[in-house]
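With one protein chain held back, the other chains of the complex are shown just where they sit.
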Amino acid sequence: MSAPILELDNIFTDIAQYHILHGVSLHIPEGGVHVLLGRNGAGKTTTLRTIMGLWQAKQGAIRFRGEDITKQHTSDIARKGIAYVPENMGIFGGLTVEENMRLATLDGSFDQDRLQRIYTLFPALEKFWNSSAWSLSGGQKQMLAIARAMIEKRDLILIDEPTKGLAPAIILNMVEAFREIARETTILLVEQNFLFARSLGQTVAVIDDGRIAHSGTMAELVEDAALQTRLLSLSLDAHQ
Amino acid sequence: MKSMTTLVERLGGINLLPVLLAIIALVLIGSPSTWLTLTIAGLSMGMMIFLMASGLSLVFGLMDVLNFGHSAFISFGAFIAASVLAALAVWVAADSVLLNLLALFAAISAAALFGLVAGWMFERVIIKPVYRDHLRQILITMGALIVAEQIILAIWGGSPVAVPRPNFLSGSLIMGDVTIEIYRLFAFGLGLVTYMALHAVLNRTRVGLLVRAGVENREMVEALGFRIDRLFIGVFAVGSALAAMGGAMWAGYETLITGAIGSEMMIIVFIVIIIGGLGSIEGSLLGALMVGLMGNYVAFLAPKMALASNMILMMAILLWRPYGLRPAVK
Partner (left out) sequence: MNQTTNEPQGQTRGGRTGRLIAYGLIGIIAICLFFAPLLFPDVRSQEVAARICIFIVLVASYDLLIGYTGIVSFAHTMFFGLGAYATAIALKQMGPGWDAVIIGGALGVGVSVLLAALVGLLSLRVKAIFFAMVTLAAASVMAVLASQFSDFTGGEDGIIYKVPKIFSPATKLLTDENGKVLTIFGVKANGKMAAYYFVFFGSLILYFLMLRIVASPLGTVLEAIRENEMRAEALGYKVVLYRTAIFCIAAAIAACAGILRAVWLKYTGPETTLSFAIMIDILLMVVIGGMGTMTGAIIGATVMSVAQFYLKDLMQLASEATAGIPLVPDLLDPDRWLLWLGLLFILLVYFFPAGIVGTLARKGHHP
């Protein structure tokens, strides 16, 4: 394995009086798509929020390119080249599509090449460029959320369940988009949808009850039906 | 019915409420000239209240912080302006519009500057330790309000302070039966200009974009790489400066002010932002104009009910729209 771009070392996170993560360790290699699988409430979202500094880890260390970012401010973490697409997409509904995109640029100006690539991937965004974001459909909002993460060159993109509630056709569009992004950026994808995850992921970690229950390559997990059943019985039932 | 609704929407929807209020008042008052005088008084009062309310509303929207001490900036603004105008009495009374304007400009700037600096300090000392803790926020800002009001009483004393009005702003325009105080026109104009400036900053600049985005989703703005807390200090200071400006204008309007000015205005300001919805300056303007108009109409029709009528208006709107007329999108 190459040197990890992101490393979580025995992370514990509490929310109010609840202990959510009890010792999560992850190694995300540079390049490609890496998947964090787990059922509802397993701690997937908490892991991403802890990486972004939106919740503070009580114990443990998070290293990005070897640098400890555990205690850093969210905005500083973002400026190191980490983008975050939350589960609720974090779209600013009162702003236009253009304003949403402009906020995601660091200096307020667009890189035209990147913009063209986004338009090609998601033509709807060009069409509704000057409309309010709240008028977009759910799928279009997800496109906008991902486009925001693409408008600048990032080193790592954290994406929380992008397929939730989307139609199959749009999910195919997402697969294409993620392949495109993964050519220049590392993606850490949190998913419940194993079919979607396995079409993209190179490595996979399974989180359960705030701990990593398994980690390895995606190919291993795809071939080992028994392991799948043991780790993912609940979430797989829904899709097979 | 449906076409009626779309027609209302096209004409401006809830923005028509002040117009509706004015029409009802015209019917009740009867005399068009009285009505016009009251309407202009109401609009100019509304604009001054808007100055006082807009900052509070934005501060709440951006950081979920409700500052019960906001009215201290209104009071200080009023008293500082009064002192500056008194010190420049020669310019104020002079026959030259230029000198009048200079004195007025000095008074309003002094108030605004005080609001800016004191607001910044207030945020650092009082507000910062209690982010995200509403209960202690309410208690501490209330405590700060008490202290600020007592300081005002200690400096300016308990008896009413007279506020000299610049020469060119005193007196009235008389058109037929209609009497319009010049100061009211001036207050309305200044409020309108401030609103437009705020609107332009919020909608045309990058800082404004960040503020609007931050009001909606603070976390996401941070996850995009921006420091909301630093932005917030700025908004807080500007909001306090606007309140002080509003207080200064109000002092000139009342011409006689007491230490109670802040707490009196605070009630109105709360009513305004509850009616308008928290977090948007458009909502604050709408609420302020309605409260200004309502206050003046009712003061004429049933003088004792002026404040209570606004309270009833607020209750009715809470019943209809629990988040106010135009809250920021959350």
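Every chain is named by a letter (A and B) in the order it is written, and numbering of its residues begins at 1.
Here is the rule we go by: a contact is a pair of C-beta atoms (placed from the backbone, for glycine too) under 8 Å apart; a residue touches a chain by one contact, two chains touch by 3 or more.
On a predicted model such as this, the values are computed, not experimentally measured, just so you know.
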Visible chains in contact with the missing one: B
Residue of B:Ala223, B:Ile274, B:Leu289 or B:Leu325 in touch with the missing chain, whole complex considered: B:Ile274
Chain not shown: contacting residue from B:Leu98, B:Leu139 or B:Ala162: B:Leu139
Touch list for chain B against the chain that is not drawn: 60, 66, 68, 126, 129, 133-136, 138-140, 142-147, 149-151, 153-155, 158, 263, 266-267, 270-271, 273-274, 304, 307-308, 311, 314-315, 318-319, 322-323
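Everything below uses one rule, namely that only the chains that are shown with their structure count from here on.
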Cα-centroid distance, chain A relative to chain B, in whole angstrom: 43
Complex contact set, residues of chain A against chain B: 52, 54, 73-75, 78-79, 83-84, 86, 90, 92-95, 99, 102-104, 106, 108, 134, 148
Touching residues (chain side chain B, partner chain A) in the complex: 206, 209-210, 212-213, 215-217, 219-228, 328-329
